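Of the protein chains in this complex, all but one are displayed in their positions.
Labels for the chains are A and B, by order of writing; each one numbers its residues from 1.
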Amino acid sequence: MTKSIEVQQDASPIINRKAIKSYALQESAIVKWSLITISLLFLALFLILPLITIFVTALEKGWATYVASITHPDALAAIKLTLTVVLIVVPLNTIFGVAAAWVITKFNFKGRNLLITLIDLPFAVSPVIAGLIFILLFGAQGLFGEWLYQHDIRIVFALPGIILATIFVTFPFVARELIPLMQMQGVTEEEASMSLGASGFKTFWLVTLPNIKWGLLYGIILCNARTIGEFGAVSVVSGHIRGLTNTMPLHIEILYNEYQFTAAFAVASLMSILAIITIVIKNIIEWKAKEV
Amino acid sequence: MELTLKKRKKKTIIPGFSLTLGYTMIYLSIIVLLPLSMIFFNTLSMSWSEFYETITHPRAVASYKLTLGTALAAGIINVVFGTIIAWVLIRYDFPGKKLVDGIVDLPFALPTAVAGIALATLYSPNGWIGQFFDFKIAYSPLGIIIALTFIGLPFVVRTVQPVLQNLSSEVEEASASLGANRVQTFLKVIFPELLPAMITGFSLAFARSLGEYGSIVFIAGNIPMKTEITPLIIMTKLEQYDYVGATAIATVMLVASFLFLFIINIIQWYTNRKFNQY
């Protein structure tokens, strides 16, 4: 979640560059390299080693076992389910994110801080609670439970429940990415476009969207990553039916619980590869964003 | 909550206020507010004394302390190292920098359960790292801090990075030309500029840590009073068919997260505005 803060850019005093000794502008080499070493060690210990563990364990019993694990019908069903969830959740939250960011940044109204906080809320709500609330709503003993049961509509322990819980958990991502960006951009360009007679939609499409597209994409990517990886909330509403309501993270847990550690890590490595692809795309986006 | 356009001197001509506000509110209500209100709704079936007793049960209180304490510790670790990493990534060149920059996002993209399993494998007493230590890392509060550090790191790095990037070198040059040495420049000029971003990054990481469950259950040890986090208490109550008790604890967590986020948002809005006025 990037949050850029505009920094003051007032006219600087005329500087005689030659007068400034280099040590005053740059750290000594020792400081520089020790900082780099600290950073790399920290990242190795906390991020890179866990990643390596996953791949080493996944390939422990050879390539054939690895391929067999990720092409198992239950694994494929889990992958398919996860992709379905992504296809529904990400577009919904993207539309919401754009609408919410628009209203929050282009207008001044009472309760705006409260609204931002409410949008942020799912981010700080424990996934366990996120799952629980949908059980309380749609579970057989929940608020709508009796009605749903009579009409034979299944929400929890089926795809809709998984989708709802995932939407909840990934709710703030796009909006949170866009709000600081659009706030910085202000309303001048849109006002100009409107006063020149463009329609509201045209203004959004031709003026706002080009300005926010990289931030928007970044938000979508974060939302997508979390959608694929959500575990806690989905675990509460899934029912864990093999090959039917198991998403990829749940499938990993199941394999792990079946003493199939290698297979569990194989699917985990597949998810790590997805994560790495996500990161690569994200970096390309940032690079392009800098170019524009 | 009152949501009307503030009367401003100049009426805005930007369209879509009622459309986007309406849509935002409806979507927000259906997905977030209505479901979350079920927590309060369910808790209402308890009497006040029952509620009080449940949420102040010694085990629950111990879990609040643990959850807050570990989230705080992980947040502080992340602020220190996250800022260093952001600094290194912006200011220095070294081989493999792009790769390092990319890897910072890993915790965003990696499923928390996978992270939990991998970290437990590494830091358990027989793990690659755990074997070098005489004391337990996994299955102690230390393990929880490690998992939370993993989860929270990108929040700090990604918040501090753009600020450092935008920091104009002229300010530093000015400071240096006035005779300040590098340490003074950092403390008096750069650090104050970074502070709001560091606070934001810390609070995002902290907020995220309060509710984390997936990665922690694999590495925590889950011993009551010692390594039992609050979300686990909720799970335990649920599995005892004690829905009301679970929602009571959930209420405490919800209110805490809400207040925390609200304060942070106000601080953030305020600092952003202050900067924009220049």
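Here is the rule we go by: a residue touches a chain if its C-beta (ideal position, glycine included) is under 8 Å from a C-beta of that chain, and two chains touch if they have at least 3 such contacts.
Everything that follows uses one rule, which is that contacts and distances are computed from a predicted model.
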Protein that the absent chain corresponds to, by UniProt name, given "Sulfate-binding protein", "Citrate lyase acyl carrier protein", "Cytochrome c-type biogenesis protein" or "Acetyl-CoA C-acetyltransferase": "Sulfate-binding protein"
Touch criterion as defined above, residue of B:Ile129, B:Ala207, B:Met235 or B:Ala256 at the omitted chain: B:Met235
Selected residue (touches chain absent from view) among A:Leu41, A:Val56, A:Ala140 or A:Ala289: A:Ala140
Options B:Gly16, B:Gly75, B:Pro162 or B:Gly211, residue touching the unrepresented chain: B:Gly16
Selected from A:Phe157, A:Phe173 or A:Tyr218 as touching the chain missing from the view: A:Phe157
Where the unshown chain meets chain A, residue by residue: 84, 87-88, 91-92, 95, 99, 135, 138-142, 145, 148-149, 152-160, 163, 199-202, 204, 239-244, 254, 256-259, 261
Interface with the unshown chain - residue positions in chain B: 15-16, 19, 23, 57-59, 120-121, 124-127, 138-139, 217, 221-225, 232, 235-236, 238-242, 245
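Criterion: only the chains that are shown with their structure count from here on.
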Chain A and chain B, separation of their C-alpha mean positions in angstrom: 14
Residues of chain B that touch chain A when the two form their complex: 1-6, 8, 12-17, 19-21, 23-24, 27-28, 31-36, 38-39, 41-42, 81, 84-85, 87-89, 92, 94, 98, 100-115, 117-119, 121-122, 128-129, 146, 149-150, 153, 155, 158-159, 161-163, 166-174, 176-177, 180-182, 185, 193, 196-197, 200, 204, 207-208, 210-214, 230-231, 234-235, 238, 243, 246-247, 250, 253-254, 257-258, 260-262, 265-266, 268-269, 271-272, 275-276, 278
Touching residues on chain A, where the partner in the complex is chain B: 1-10, 12-13, 15-17, 19-21, 23-27, 32, 35-36, 38-40, 42-43, 45-51, 53-54, 57, 96, 99-100, 102-103, 106-111, 113-129, 132-134, 136-137, 142-143, 164, 167-168, 171, 180, 183-184, 187, 190-191, 194-195, 200, 203-204, 222, 225-226, 228-232, 235, 248-249, 252-253, 256, 264-265, 268, 271-272, 274-276, 278-280, 282-283
